[in-house]
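Note that one protein chain is taken out, while the other chains of the complex remain in position.
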Amino acid sequence: MSAALLQHPFMSPDGLAATQAEALVEAMLAFELALAEVQEARGAVPEGASQRMRELLAPHPFDVGGIAAGIASGGNAAIPFVKQGRAALPDALKRYWHQGATSQDVVDSALMLLLKPRFAAIDALLARCRTAAIPLMQQHAATPMVGRTLMQQALPLAFGVKVAHWALGLEQARRRLAAVELPVQFGGAVGVHSGWADQGLEFMDGLAERLGLAVPVLPWHTERQPIHALATALDAVAGAAEKLALDVALLTQTELGEVAEPAGEGMGESSSMPHKRNPVRCALIRGATRQVHGHATVILNAAAQPLERGLGEWHAEWAPLVDAALLVEGALEQAAILLEGLEVHPEAMVRNLAATGGGIMAEPASKLLTPVLGQEAAKRISAEAAEAARESGRPYAEVLGAHPEVAGRLEPETLAQATDPALYLGSSQRQVQRAIAWLEET
Amino acid sequence: MSAALLQHPFMSPDGLAATQAEALVEAMLAFELALAEVQEARGAVPEGASQRMRELLAPHPFDVGGIAAGIASGGNAAIPFVKQGRAALPDALKRYWHQGATSQDVVDSALMLLLKPRFAAIDALLARCRTAAIPLMQQHAATPMVGRTLMQQALPLAFGVKVAHWALGLEQARRRLAAVELPVQFGGAVGVHSGWADQGLEFMDGLAERLGLAVPVLPWHTERQPIHALATALDAVAGAAEKLALDVALLTQTELGEVAEPAGEGMGESSSMPHKRNPVRCALIRGATRQVHGHATVILNAAAQPLERGLGEWHAEWAPLVDAALLVEGALEQAAILLEGLEVHPEAMVRNLAATGGGIMAEPASKLLTPVLGQEAAKRISAEAAEAARESGRPYAEVLGAHPEVAGRLEPETLAQATDPALYLGSSQRQVQRAIAWLEET
Amino acid sequence: MSAALLQHPFMSPDGLAATQAEALVEAMLAFELALAEVQEARGAVPEGASQRMRELLAPHPFDVGGIAAGIASGGNAAIPFVKQGRAALPDALKRYWHQGATSQDVVDSALMLLLKPRFAAIDALLARCRTAAIPLMQQHAATPMVGRTLMQQALPLAFGVKVAHWALGLEQARRRLAAVELPVQFGGAVGVHSGWADQGLEFMDGLAERLGLAVPVLPWHTERQPIHALATALDAVAGAAEKLALDVALLTQTELGEVAEPAGEGMGESSSMPHKRNPVRCALIRGATRQVHGHATVILNAAAQPLERGLGEWHAEWAPLVDAALLVEGALEQAAILLEGLEVHPEAMVRNLAATGGGIMAEPASKLLTPVLGQEAAKRISAEAAEAARESGRPYAEVLGAHPEVAGRLEPETLAQATDPALYLGSSQRQVQRAIAWLEET
Partner (left out) sequence: MSAALLQHPFMSPDGLAATQAEALVEAMLAFELALAEVQEARGAVPEGASQRMRELLAPHPFDVGGIAAGIASGGNAAIPFVKQGRAALPDALKRYWHQGATSQDVVDSALMLLLKPRFAAIDALLARCRTAAIPLMQQHAATPMVGRTLMQQALPLAFGVKVAHWALGLEQARRRLAAVELPVQFGGAVGVHSGWADQGLEFMDGLAERLGLAVPVLPWHTERQPIHALATALDAVAGAAEKLALDVALLTQTELGEVAEPAGEGMGESSSMPHKRNPVRCALIRGATRQVHGHATVILNAAAQPLERGLGEWHAEWAPLVDAALLVEGALEQAAILLEGLEVHPEAMVRNLAATGGGIMAEPASKLLTPVLGQEAAKRISAEAAEAARESGRPYAEVLGAHPEVAGRLEPETLAQATDPALYLGSSQRQVQRAIAWLEET
């Protein structure tokens, strides 16, 4: 489909380039050659045979179109690939090619080989996000802004804490993804190494080592916990990036203007409206991550696969898995740039803190007045003063201090301090410190 | 991503070929040229301008790679496309290009133009399925087979009824999809035809007519009911095809063998096991339809789009919509072949009817005995006889007739008839007739 | 689970009250009694027997706890219910009870009976929404506000158009839901009316008529298109309500303040912050509708059911279906109140229109200047003036008129008109009229 214009904009260009059909063929070949080597090392293939195979097949021009066409009859790419490979070998070697393997061994392992560098790239992008977030947190550990709950102004917090939440979400997801294993697959037709009672598991373990993949307990053709763990960990990263994009988009609203996406040649331009700067990176992130949730849903519903081989359940995993990885990588490329170049407007934060005429400080004001006037009166007066301040445009502390029931009972300075948002940031600074310490844990 | 080997196998090759990036560019151009024509017809563009635009741009080699690259900064394909188009026009025409339109007008309309022939292809495939199913239903309106509930043998039915269910599901989904409208999109920057108070809606209606799309009540930039209707109707087709594939796969199991996928050169071959014929078409169908559910889930979760333009919600729709259509089309290409060439094995059905030694006929036998022996005894004896028949391998009617409490009280022929599955097909024939009548309704 | 505190808040209280376990038992009983009546009318049950059954069972105190307990062994509520019913009948009537039916006939039909009044309630709520929206649309057909795309200020539109979008979405979903059929289920053990070749379909049709349900073509035990249509139509309503809630929540943000939820005793109070008024109805709507998408996803993935009876796929439908209906009904109860009592603040809309110093009018200003200064200069100057207006706080038209390249070339009045958002509402009024005409179509 018009992938280049509809789907790829959300995917990582690097990721896309590294996962083309040729890359899958290469990964399948890497599996088969490693298999021969492992078997040769254990005497199941004549000495020198695996080396000969590599010499013949590494430079062999596999016909990708032919492989694609062959899927229609066999149901997966391994079958036509194995045929092409066998045809390219001399008779004496044919029987050692794909020996003891089944097509799912090839496809599953090749997918893991494709995903491994994508996971590394995602990890690196998440590390970039972390690196970008920490100085932002430090710099804004005491920058006051209004906190918003249910999108209504609530009480102040430091902007650095908001950044900390983004960073913690991304880093939690990073650690989760980093703990996910990408196992090799090798079990033969029904997963029990038919014909290889003694050596089957050794082949499997050897393959894992040679290919740099994890060693599973057993072959996992229809025991898809590894795929579930992998797909949901990817989705967790998507969720963390999506939170960042949602917040930035909300804070970027014209009326708020507290942050802005990094400026860039043509970024966010509208074709018709010269004044606009659209949060395009946020749109790209959210466009990508929502698709990831759909792909993850496919995997959730395909965890149970029948008997020794899925009948569609397995096949349904392929595109969602790879697409999800590329979308997550794409979203993070935007997220990293966003965090590295985020424009922060503390003056807009101050302006918005004043939008309710100080109403957001009614809660601490009320607390201050309570010992003097009682809880009831304190609540009433602090709210009345907020209303009056908003209407008159005068500072909240001033209006409050002039209230007949307050006047003369509290020092103006005390009132001013108690109603200064910048002095009411709670544990913001400590939170930032704690978050940084956690982020920097190795 | 390795789309050609992992994703395309499940998609329609025709559909894929017709929805490449170039096709989207063509559709965007069709939109813009139609817009100029419609505006010219209403005096909003100088006479001859639209014709001139067409002459210049129809043969213009748009740079698809450049458009793809431009998405990164603008967020969608229309922005760089419009730029390229404008650059290719003489100054005098530039201002009439994309006049009054916004990028979402272009993309949404272009998507509808891409989807229209896909929907027609899907409709035609569903009609092929219906055409294939009717004779199968007629032929097997009285072919006895065992019905299975919770996958346990239950009571007999005619195979034709099972086919009727497949056909009804597919046809219901076809009618639902056929009723879905593909509306044009045209509203300008915020959907109210800014600057075109009098003519905006006329332009929209005229565009719909010229492009062969439906006329919406209003522009629907963030009112996505049309997309929801369309995506869920596609998913309904997926569900109907998936039911067919699930049933065929189950009936094809080695131990059942009641139907088989149409034989075909190399179809379903296993790379290692010469005796196997895998139900590959069923696997391809189920592989495709499960992905459709994931895409539909993205659309369900993107129905609510903020204010006048989605911020990611819209962007997230594109690939899932087109992918879903191509996957449904791909699944139906397999479904049509499956129904057209399905191998039916009535002898295996007869064999399986006997698998329980007649136990599945214990229910009618019990009914027959009730007036003679009372309900309790009837139930007990009919069950005992089934057990004995299975153990001894003798026919159920014979065992039942020889039972001491039955012997001499019922004619052997009566017993034989009452326990003959072929005579216990209920309303099967009438159901087949009724289904055909409904399928043939225009 | 703590349903009363975690789940029910999102569901309609009326709907909840009407769908308790007792109501399901009543619906199952209605099915069985109607079946006996239909069969008696066709001679399959002795005269008077159905009347006798009704007299005995209508007042019979079914043991709901016992039925619930019985599900563990049979897998659905019909099996223990049928047992209890049979035990309460005299021997002579026992065999006419549940005659020719299977448990899925009972459960599916009872579910349709439960859902029918919920669908009516949903329809009525949607009609209330429509009724509330029309005067709001009329009143605000020319109330200027800023349109926001990607949440950035773009160009003006009338608030009435935004209401029109809400109303159109809800009404489209209403019509879609109204067109969905709730069919009776009746087919017996394997769906072919075993033992009732001649009368099976007549029983089914008669039952539908007597119960006020739709007549299906055939029994649909594993042909679940009706369920798919129903669940996705519910989800469409959810999506339309969610769009309303999302927009209201965004417009209610402290910094925007363009609309507010209807005030109400204690509504939206915060436990700690006296100044807050949370958009609680929006939260309840969005809380409900997001759950509906999850339930719909279960149905999408259960469309394909094996052979003659689902093995879990069917069972998985029950709670999602009923929950989805109650959540949609609950969301609409909030939506109706929201639309009926929405507070609209045109003065805030005017204030926000001015937030960019007129920058949002740079596009029409540019259009006005183009014939005089050329496109390039027009764009540049209109943007510069916006910047200057924002910084100085002077009106955009004034700043623009004073620009050296503009001064003296255009009448101040012309400039003022061209940059007055209230005069730049495009087709807003016509859209409102068109939408109302469509909404009022019968």
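Details
Letters A, B and C mark the chains in the order given here, with residues in each chain numbered from 1 onward.
Note that a contact is a pair of C-beta atoms (placed from the backbone, for glycine too) under 8 Å apart; a residue touches a chain by one contact, two chains touch by 3 or more.
All values derive from a computational prediction rather than experimental measurement.
Note on the chain not shown: across the whole complex it touches A, B, C. Among the residues A:F31, A:F62, A:W196 or A:W318, only A:W196 touches the chain that is left out of the figure. Contact with the undisplayed chain is limited, among B:L6, B:A386, B:V406 or B:V432, to B:A386. By the touch criterion stated above, the residues of chain B touching the omitted chain are 146, 148-155, 249-250, 252-256, 270, 272-280, 282-283, 297, 301, 352, 355-356, 359-360, 362-363, 366, 379, 382-383, 386. Of the residues in chain A, those that touch the hidden partner chain are 75, 94-95, 102, 147-151, 154-158, 161-162, 164-165, 168-169, 172-173, 176, 188-198, 200-201, 217-218, 220, 222-225, 228-229, 232, 235-236, 238-240, 242-243, 245-247, 250-251, 286, 289-290, 293, 296-297, 300-301, 303-311, 363-364, 367, 370, 375, 424-431, 434-435, 438. Mapped onto chain C, the footprint of the missing chain covers residues 1-11, 15-16, 19-21, 23-25, 64-65, 67-68, 71-79, 82-83, 98, 102-103, 114, 188-189, 245, 249, 264-273, 278-280, 282-291, 293-298, 301-302, 310-316, 318-320, 322-323, 326.
Just so it is clear, only the chains that are shown with their structure count from here on.
Taking each chain's centre as the mean of its C-alpha atoms, chain A lies 32 Å from chain B.
Remark: chain B and chain C have CA centroids separated by 25 Å (rounded to whole angstrom). Residue positions of chain C with contacts to 2 or more other chains are 148-151, 154-155, 250, 297, 301, 363.
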